[in-house]
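The structure appears below as structure tokens.
One chain of protein is taken out of this complex; the other chains stay put.
On to chain A.
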Amino acid sequence: MASPVKTPGHVAAPGLGGVGESPLRPDGTLKVAGEFAYASDLWMDGMLWGATLRSPHPRALIRSIDIGPALALPGVRAVLTHEDVPGRKMFGIDHTEDQPVLAIDQVRHQGEPVALVAADHPETARRAMEKISVGYEVLEPITDPRAVIADPDGLKVQDLGGITRHQPVRVGDVAAAKAGAEVVVAGEYEVGIQDQAFLGPESGLAIPSDDGGVDLYVSTQWIHNDVKQIAPCLGLPEERVHMTLAGVGGAFGGREDLSMQIHAAMLALHTGRPVKMSYNRYESFFGHVHRHPALMRYEYGATADGRLLYADVEIVLDGGAYTSSTKNVVGNAASLGVGPYEIPNIRIDAYGVYTNNPPCGAMRGFGAVQACFAYESMMDRLGAACGLGPVEIRRRNAVSQGSRLATGQVIESPAPLADMLTRLEAMPMPPPLDPSDLRNLPGGVSQTTHGEGVVRGVGYGVGIKNICFSEGFDDYATARVRLEVIGGEATVLVHTAAAEVGQGLVTIQAQVARTELGVQKVTIAPADNRVGDAGSSSASRQSYMSGGAVKAACEAVRAGLLALAARRFGRTDLAVAGGKIVSRADGVLGTVEDVLGDAVIEETREYRHRPTTAMDPVTGQGRSHTQLALCVHRAVVDVDVDLGLVKVVELAAVQDVGKIINRTGVEGQIHGGSAQGLGLAVMEEIVLSDGLVRNPSFTDYLIPTILDMPPMRLDILENPDPEAPYGLRGAGEPPTLSSTPAIVAAIRAATRRALARVPVRPEHIVQGS
């Protein structure tokens, strides 16, 4: 079988940098120049175009599907429904197969896939979809998550639900603490639905393979978990589903669930032809899960001097019609529901529920984002009630190394939160902006003010995020590393299934290999399932996990190399550095190339982090996380209080990353996470009415532009975690948590509004809420 044009190939990692340096990323120039091959650029001669007919209704019974007229259209090669699914008709990301590959007799959310078309041309496929007639009996959608909690058996969206997961956390005696509290504050908070808004739409190419299986080139986050879900639905053994990562244009959790994978493979196997699928922007809003919207009630009690005595919390997360990763999102919301603060008495009830609203699942921050907005809003409220400033109230209750989380888990590695807040507070404040340049003002060049009504506000936010998979999951990553002489030069090939989704993992893998093997030339093989599982590019875990696996495999290769050298030089005091075999006693003995000769050293290693435990189903107690990461933000905003428009003037952040593997990369993660948090604070929301999405486009789902995202001041700390490779701490998610509450706190400071909901809209500021 011919290969697709622009198939992913080996990537030579440029530069010379090892761990701690900032070599250029191999995909950087290509992406900036518009030359990077994304999954939507895949092409193969003779390929067909797949398309997906989706439900226009959030809830309806399917009375009939007539595909005859569509099949009769010239150029149409296949029209498939659930009856054509070759194997298991259901799938799911997290061992709960409750999502139909194609709708069976009913639809449970707007955009649910109902039928597939393959045609010679995408326009033909589109016309064919218009000719499929589906007889719907429309039902009243179930859209109120609190109503579902009140009546889980009466309001069932599907067989499983009602309530996806209820995770309580119980610590101490909240009732007794309530009697003793000198200060009590309470609030209700709401987080709207945020979308990952990755720029590369769901895309891929499926090619029937010679072994009767299928070759898939797909933009995804987790190759092996995809294959585990795809193979049973195709009625194939996993060995015959060959998956290679195609160019990924951002992920942020939105590619953890399957989108077009099974569909394209079904069409390819049915027609015997390569089939490409690529969603457009509108379809993409229905093609992936979103961040769970949240309804939250918080009550805190404290001593008069601001020491927390109890927290009484309810968090309701709406997961939509299918389970997806809702259970784990609930676990995070529960275990991290009160943030990095010491509280002796805690009652948390976190719920995930099924509704006919859009399906929700993984997104950067994963359950910790929603809770963070609430608990940080509460800390400001408590500070105000106790007459303490935002930094002091946080510092007074901050965790540190040795503290216990709500789950009872002891934070074993450094967690210098109080110090981070002190550093943040000490950073210089930005000067007033020059109002003669409209771009400095709220509203920008739209010129809604020349300075009138503009009030400055400052706010702080703190967040804590679990790194890697939690709650007893067997979390591991695999790496294969090969060392050989190619063209006279020692060359390392690193092969993993870890998805480069734009975060810079490919660069980091090369840095690890250079550091461990002392060899400059490193090539990265395309990620595929010819090597073992890498786990997902999520939970801020790949530098830790795949970085750890590459390190372990390199150590094994190095041992093999030094064994060769020991034989050659007859001594054992050897190390490898700068491409040379070095004796501790006598210095350089020879080059790596000399020692290797024609030998090829290849090692594969699996890497595991320390195991975690489940949360107790009644008390929530357990050592459920392996690593915890902190980030703190200060936001400075200018608000036009008459119009409710916001200009974020500066974001400052202090984050402890344990060890900076690649400074440019980690700065990029903090900038990007902060920008995504800014989006949630002031603009990003999928707006619903009766379960229908009202803004499935970038015209009305707004994400920050360069004029919205301010310059950042960063202080990146390196307090190592002794359990992690190089002491590093996952860095991608923490900044997404704390920037949102910091910005909202700053807007509150400027406006004196309560602002209990994100994103904050102009009318909330003007009219108050």
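Simple rule for what comes next: a contact is a pair of C-beta atoms (placed from the backbone, for glycine too) under 8 Å apart; a residue touches a chain by one contact, two chains touch by 3 or more; residues count from 1.
Convention: contacts and distances are computed from a predicted model.
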Subject >> Missing subunit (named according to UniProt) among the choices "Endospore germination permease", "Xanthine dehydrogenase family protein subunit M", "NADH-quinone oxidoreductase subunit G" or "Cupredoxin domain-containing protein" >> reply: "Xanthine dehydrogenase family protein subunit M"
**OP:** Could you tell me which of A:R63, A:H450 or A:R610 touches the chain that is not displayed?
**Re:** A:H450
Original post:
Of the residues listed, A:H109, A:R558, A:K647 or A:R757, which one is in contact with the missing chain?
Top reply: A:K647
Original post:
Taking the entire complex into account, which one of A:R126, A:R530 or A:R571 touches the absent chain?
Top reply: A:R126
Original post:
Going by the touch rule given at the top, which residues of chain A touch the chain that is not shown?
Top reply: 126, 280, 282, 439, 442-450, 452-453, 642-645, 647, 682-683, 687, 694-695, 697, 699-700, 702, 704-708, 761-763, 766-767
